[in-house]
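Only one protein chain is missing; all other protein chains are in place.
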Amino acid sequence: MAELTYRDAVAYGIAQEMRRDPSLVMLGEDIAGAGGVFKTTVGLLDQFGPGRIRDTPISEQAILGAAMGAAMTGIPVIAEIMFSDFLAVCFDLVANEIAKSRYMTGGQVQIPMVIRTANGGGSRFGAQHSQSVENWCMMIPGLKVVAPSTPEDVVGLMAASIRDPDPVVFFEHKSLMASKGQVPDGEVVGKLGEARIVREGSDCTIVALALMVPRAVEAAERLAADGISAEVIDLRTLVPLDTRTFLGSVSKTSRCFTVEENPRLCGWGAEIASIVAEEVFWDLDGPVVRITTPHIPLPAAESLEDMAIPSVERIYETVRKALG
Amino acid sequence: MAELTYRDAVAYGIAQEMRRDPSLVMLGEDIAGAGGVFKTTVGLLDQFGPGRIRDTPISEQAILGAAMGAAMTGIPVIAEIMFSDFLAVCFDLVANEIAKSRYMTGGQVQIPMVIRTANGGGSRFGAQHSQSVENWCMMIPGLKVVAPSTPEDVVGLMAASIRDPDPVVFFEHKSLMASKGQVPDGEVVGKLGEARIVREGSDCTIVALALMVPRAVEAAERLAADGISAEVIDLRTLVPLDTRTFLGSVSKTSRCFTVEENPRLCGWGAEIASIVAEEVFWDLDGPVVRITTPHIPLPAAESLEDMAIPSVERIYETVRKALG
Amino acid sequence: MSIDPDPGLLDYSTRPARLPHPVDPANDNLEISLDTRVRMYELQQVLRQFEKRAYDLFMQNLVKGTSHLSLGMEAIATGFGLALRHDDYTFATYRGHAHTIARGAALGAVMAELLGRDNGILGGKGGSMHLTSVEHGMMGSYAIIGAHLCVANGAAWSAQMRGTDQVAVAFFGDGTTNIGAFHEALNLAVVWNLPVLFVCENNLYMEYTPIDLVTAVRNPAAGRASAYGLDPIVVDGNDADAVYVAARTAVENARRGKGPALIEAVTYRHGGHSRADPGKYRPAGEVEAWMGRDPIPMYHQRLLRLGVPEGQLTSITQDVARRVDEATEFAKAGERPTEGVLMTDVWADGGSAWRN
Partner (left out) sequence: MSIDPDPGLLDYSTRPARLPHPVDPANDNLEISLDTRVRMYELQQVLRQFEKRAYDLFMQNLVKGTSHLSLGMEAIATGFGLALRHDDYTFATYRGHAHTIARGAALGAVMAELLGRDNGILGGKGGSMHLTSVEHGMMGSYAIIGAHLCVANGAAWSAQMRGTDQVAVAFFGDGTTNIGAFHEALNLAVVWNLPVLFVCENNLYMEYTPIDLVTAVRNPAAGRASAYGLDPIVVDGNDADAVYVAARTAVENARRGKGPALIEAVTYRHGGHSRADPGKYRPAGEVEAWMGRDPIPMYHQRLLRLGVPEGQLTSITQDVARRVDEATEFAKAGERPTEGVLMTDVWADGGSAWRN
């Protein structure tokens, strides 16, 4: 066991896989010489050399195109898109090419690549550098979507994503970078499509992801003080989606809350809520409640951003009102 | 009253507004000399001249940038993106610039523009020219989203969209182009944010959009033959969303079905279902059921595409099973 | 406030026709073996007859959806088809029938795909705009402008990393030179010195809009070469020999680690942009003039001048006709794909499950 920050876990996880597979390469802006703007790739250039860790121009379409073309022809690739907001400048490659090529070609093309990107708010970067856009990728058939909340999951799910033969979009949360956690020694390999029950409970289920997980847990602790027992689930991956775990939990607790950083409309919480409302409707004792960022662009000012993104307080109050 | 095709209604609606506002302009690929690849802009060049109807290079980012910059500085603009799938090549402008600028600038910037685009399946064009991507825009704060199902709504909602001071994405459905309908004489101006009850019913509510509206109506007629009375709602605009109309209907019928062409995950139906499950939960007599295109890229072959997109048969069978 | 009704933009009606240059007689003497030339004649016949048949099947409403023919442009796919090695990579656009066949894909499987049958080369899932045959190095037809130039870089990068001397080639049109991805792809290819060729099939039109109306330079590709430190290369896209020699040279350089090239092959499509289009927007005389520069009769004459007996060419032509008939029968014999395949091949495990 070693304690790592979420930030360091990224390079740690990538290095584990680069040692294992000598053909694995990575490309992106400022990732090599500079070690990444979030310092998540520090040391990789020294360990693996400029042939495998490549700095690129500011050309996101060229980055994802190079990754896709290499992956199609036998070289697994990790491509970094610095901020997830920038997926919009290369969205044709993400949504129309990388995601669809296998199906369109009747299975002729295989694209073993991972798109790593810094996601989420809390850094006061404003509307173009703070978005949570995991729903942008979840909605596209052909993409797998991962968003870890702990250093151990960063390492394990990074390995699982890299070893997965299909394209995976891997969301690293900016506001979790400094958080710490234990990572087992030796090879760490997780599994896509397995949610984690972070905290057991009997009165309600709170489904969360990434930065919302620690907030949901803290809210659950405050609820416990009020005698409300909340079960907290970390989805960890949105595609494949572990519906069994949250459906089982909701069947047990009879109430479901989702906590998402996506702005309200068509966030992943809507998908969870619709699955719950369709498949375990008869087990529900009350409305399915979504807690989301309001449907607005994210403001830059500290005070405003803190009001926009679901807080421990808001989660706590919402559940308490709904159950009290 | 005159009978128009949905296709002709597009140019008809644009012409009405161009006559009314001499500063309104339009740009896009092959829209002027050629009258548009879907022939939706035929005749506009002759009526309004090349100064107001502009052919562009294949440069979607330049198209939306030009539209945004002109709109910001006093010229209302209609920009055509030929196929809605291509919103992906200019998605940074759609999602990060056009949608967010007013908020980011504290209200300094106003962007009166309409993005018109051909949406939806049924033409056997395959995965890159057949998508229904209205959810790509619905999920972005700062965009209004319109998707008419009739010639009259094409004209009326086109006028409403053009006169709206905020950016609107206007989805024209490829498979409705040849459909006909009556359009009132004189100026026709609709209203954004008003759904339409297309067919009254008492046993269940079917919420639909665009091509799914006529299919839902036909399914409702077949259900009527089985003694099931279905109310069919055409949302018409996703943002602003007329929740009153569908919530009122579900409270009355106690059952809700959504029929969407979006692939399953995070489609607009999920948003509707989550609102219903949260706000009229106690009025529900059974699960909220979504009928969607499966979560796959769209296949090209006629036989396969017809299996993928919700059909009258599938709507009918799904509702019947759920209620029977 | 009112907008100037005519800002004086160059417009269709007044636009002069762009006529073809005459064939360069010196091309008879290019260093190309007669055997290669005969194979190029045969390939051009295959492409021509295959697409004429595809067009007929359209008219019989057997081909659904859309399709984009290269009739009149066959010399380009042919010149490159012969210059590439079996393990090189081709990336094409929705106008990709010719490039797919030129790499060796079976005519029947391609025809079946156009007809949306289960014996199609993509099982009916992709259709005319996405023809792919990985076993022949044909890495896909991309229907949204621009992206595939970036993807071709990736295949070339992969070859470079794997230490093979494979070359990747991306074919695209004149209109495609104005999209952002073109710029990003060219710059990265040069910076990384990738073994990739960018081949612009300049047929003078995007869909219906003449390229001159929307492009800052007269040569949409060659006029941009200097922005990447590349040589401006323009070849006669209606002369398979000229194309072949340009391709051979560029391929050789790329194999030897000399990096990318940007080649503009000037040509013309005989028909419209796609099935629906009658091509009315083209000025009087333009189509006729280019018909007079049809690459195939020209090449026929050249081979006669070079001593190939008329009879040999005739039998090639007849043999091709037979193969196209067989391909058509094969395609028509296919079934419409059924439910069973709808949900397959989204993922590497063969399925499409997004949940447990």
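Side notes on the structure shown:
Just so it is clear, A, B and C label the chains in written order, and each chain counts residues from 1 on its own.
Simple rule for what comes next: a residue touches a chain if its C-beta (ideal position, glycine included) is under 8 Å from a C-beta of that chain, and two chains touch if they have at least 3 such contacts.
Everything numeric here is computed off the predicted structure, so don't read it as measured data.
For the chain that does not appear, the touching partners among the shown chains are A, B, C.
Residue A:Ala88 is the one among A:Ala88, A:Val145 or A:Leu176 that touches the chain missing from this view. Summary of contacts with the chain left out: across A:Pro57, A:Pro184 or A:Gly324, the touching residue is A:Pro57.
The residue from B:Gln110, B:Ser179 or B:Ser229 that touches the chain not shown here is B:Gln110.
Only one of B:Ile53, B:Ile75 or B:Cys204 touches the absent chain when the whole complex is considered: B:Ile75.
Annotation: of C:Thr93, C:Thr215, C:Thr328 or C:Ser352, C:Thr215 touches the absent chain (contact as defined above). Note that of B:Val239, B:Val259 or B:Leu323, the residue touching the chain absent from this view is B:Val239.
For subunit C, the residues touching the absent chain in the complete assembly are 1, 3-4, 7, 9, 146, 160-163, 178-184, 186-187, 190-192, 213-217, 223-224, 226-229.
In the full complex, subunit B makes contact with the omitted chain through residues 23, 25, 51, 56-57, 59-62, 64-75, 77, 92-93, 96-97, 101-110, 141-142, 164-166, 193, 239-244.
Think of the hidden chain as still there; on subunit A it touches residues 22-23, 25, 29-30, 33-34, 37, 48-52, 54-61, 85-86, 88-89, 123-129, 264-265, 294-297, 299-304, 307-308.
Quick note on the criterion: only the chains that are shown with their structure count from here on.
Averaging Cα coordinates per chain and for the whole protein, the chain whose average falls nearest the overall one is B.
Centres computed as Cα averages put subunit A at a distance of 40 Å from subunit C. Shown for subunit B are the residues in touch with two or more other chains, namely 85-86, 88-89, 126-128, 265, 295-297, 299-300.
Multi-chain contact residues of subunit C (touching two or more other chains): 120, 122, 124-126, 130, 142, 144, 146, 180-181, 346, 352, 354.
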